[in-house]
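Here the complex is missing one protein chain, while the rest keep their positions.
Chain IDs A and B follow the sequence of writing; residue 1 opens each chain.
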Amino acid sequence: MKKLITGLTLAATMAAGAAFAADYPEKAVTLVIPYGPGGASDLAGRALSESAKPYLGQPVTVVNKPGAGGMNGARFVTESDADGYTLLLARVGMALTPAVNPQASVDWDAYTFVGALEATPMILAVKSDAPYETVKDLTDAVTESGGRMAYAASGATSIDGFTVQTLLSDAGLDPLTAATLVPYKGGGALATALLGGHVDFLAISAGSLMPHIESGDMKALMVFAPSRMDNLPDVPTASELGYEQAGQVTGWSALYAPKDLPADVVAKWQGVLEQVATDETWLTLAERRGSISTVGSIDMPAYAKAQYELFNGLAKKFGYIPE
Amino acid sequence: MTKSLFRGILITVLFAFVAFVLIPIYVPRPAFIPGFAPPPDMWPRVISIIGMGLGLVAFCLTLLGKGEAEDPAPKSDGAPTKTLILRAFGAAAAFAGFIVILPIVGFAIGAMLLTGVCILLTGERGHVIWAVAISVLGPLALTFFFQKALGTQFPQGVLGPVIGL
Partner (left out) sequence: MLNDILMALQAVATLENLLIMIAGIWGGVIIGAIPGMTGTMAVTLALPFTFYMDPVPSILMLVALYKGSTYGGSVSAILIKTPGTASAACTALDGYPLAQQGKAGKALNMALYSSVTGDFISNLSLIFLAAPLAILALRVGPPEYFMLMLFALTTVAGVSGNSLLLGLVSAAMGLLLATAGEDIYGSFRFAFTEDMQAGLSVAPVLIGLFALPELIKMIVMRAAPDNETAKLGDQKVSRAEFMRSFKSILRGSSIGVIMGAIPGIGPSAAAFFSYGEAQRSSKNGKNFGKGELEGIAASESANNGACGATMIPLLALGVPGDVITGVMLGAFMIQGLTPGPLLFQTNIHEIYMLFIGMLFSSVLLFGAGKLTMRMFSYVAHIPQTLLTPTVLLLCLFGIYSISSSMFDVTVLLIMGCVGFGMFLLNIPAAPFLIAFILGPMIEDNLRRALAISRGEPGILLSSPITWVFAALIIFVVTLTVRREIHKAKERKGEVA
């Protein structure tokens, strides 16, 4: 309770102090999270909302608008006024979905890119009693099984589907038929499927798997991230193992806004993000989620474009969309 | 035509429409699914065909006179059927009107109008003060509550900013 009161007072004083700084923001800012509550993106959004409040001088209200691979929330934001009061917690899905699904309602570049937030590594895991110690063991077993081995993912063309499919493709297997995809919704359900032994392996976001790896119920074979994870120093990355396509797949969050956001609003938010980058709350919360803060270290428009092209290329190669 | 006969036909037609018109158009087969996993149209197709069957059974049972006894008509205030139909259209029009005028007047005023119209449509003429309080103060209080407590941003419409709502 004491912490609560201190936090609130702190926020209140900061808000009062920042009020004269600029006209924007005059009221609460809505941050749309295009996925359901409780997941990795929701936690990232709520962490940002809490960390940004004192620097922004106004509360940041979080709204979950899940559905259609993140496109439902994204569309809501792109159709909102570009006044800086409706922002989007973008995920890799904002670049991936339009790249792989012609029916997607929002293109990858239909936004103002405010800035990058975090990288969220993905982990390739099997049950701890499985007879595979390395990725090679696993891919060999997949080859031998003739397609009978199953992996869990959020959908064929979702990010955690692509993690496995790029790995299979890199290992010289058919990404679509070498192993069987079993779709589940949400990180919790995916992890349960592996824990219960209903699927053989999966490669999903670190946040949903770390507890089970720490408790010894699952084994991490590989991480999908630019560098090794602090918590798993012995687990190699996909690039280290020479998996070229898999090495480029990873999760991330960024802050997007409707197109043509006024320059002063963008500047205001970039200032806020700069302060958030060193904010203790933000960094602690990021660490607990198993993600790495990337605020200010990535050129977002270029990165989003590269991601779009990566997944578009993969979707064509794998046969999800015509060449 | 009796009600249960009409009901049987309506159910059959509804499910047939889904099975033979909507599913072929609106349930596309994805570019790739594993051959053995049931495609997206399997389940809706099965359900709508079962539904069609149920509708036909209802229809035939009525024709054969084996259907259930006609249910009593819902109790009303005794107004002629024409008035009843008119009132039903009134309710539907009020709902549709709310959606249509919302982009102009915003959520709060839209809700005021809809609530007010609904109170009038229920035939309430007695509790004037209560009726006004519910339809005017209600939306104001709810807007205030949701904005303050939950931070919900309601659509303001074109008119909203002008009058400060």
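The rule is simple: a residue touches a chain if its C-beta (ideal position, glycine included) is under 8 Å from a C-beta of that chain, and two chains touch if they have at least 3 such contacts.
Keep in mind that what you see is a predicted model, and the values were worked out from it rather than measured.
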Remark   = Out of A:A156, A:L176, A:A246 or A:L261, the sole contact with the unshown chain comes from A:A156
Query = Touching the left-out chain: which of A:P25, A:G69 or A:G84?
reply = A:G69
Absent-chain interface as seen on chain A, which is shown = 1, 3-4, 6-8, 30, 32, 36-39, 42-43, 46-47, 49-50, 62-69, 71-72, 75-76, 101, 103, 105, 147-148, 150, 154-158, 180-186, 188-189, 191-193, 195-199, 207, 210-212, 214-215, 217, 281, 285, 288-289
Inquiry  = Suppose we count only contacts with the excluded chain; which residues of chain B make the list?
reply    = 3, 7, 10-11, 15, 18, 22, 26-30, 33-38, 40-41, 43-44, 47-48, 50-51, 54-55, 57-58, 61, 66, 68-69, 71, 74-77, 79, 84, 87-88, 90-92, 95-96, 98-99, 102, 107, 111, 114-115, 118-119, 121-124, 127, 130-131, 134-135, 138-139, 142-143, 146, 149-150, 152-155
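To be clear about the criterion, only the chains that are shown with their structure count from here on.
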Query = In angstrom, rounded to a whole number, how far apart do the mean CA points of chain A and chain B lie?
reply = 37
Message = For a test of understanding, state which residues of chain A touch chain B in their complex under the given definition.
response = 28, 30, 59, 61, 63, 85-86, 156, 176-177, 180-181, 318-321
Remark   = Interface with chain A, chain B side, in the complex: residues 30-34, 150-153
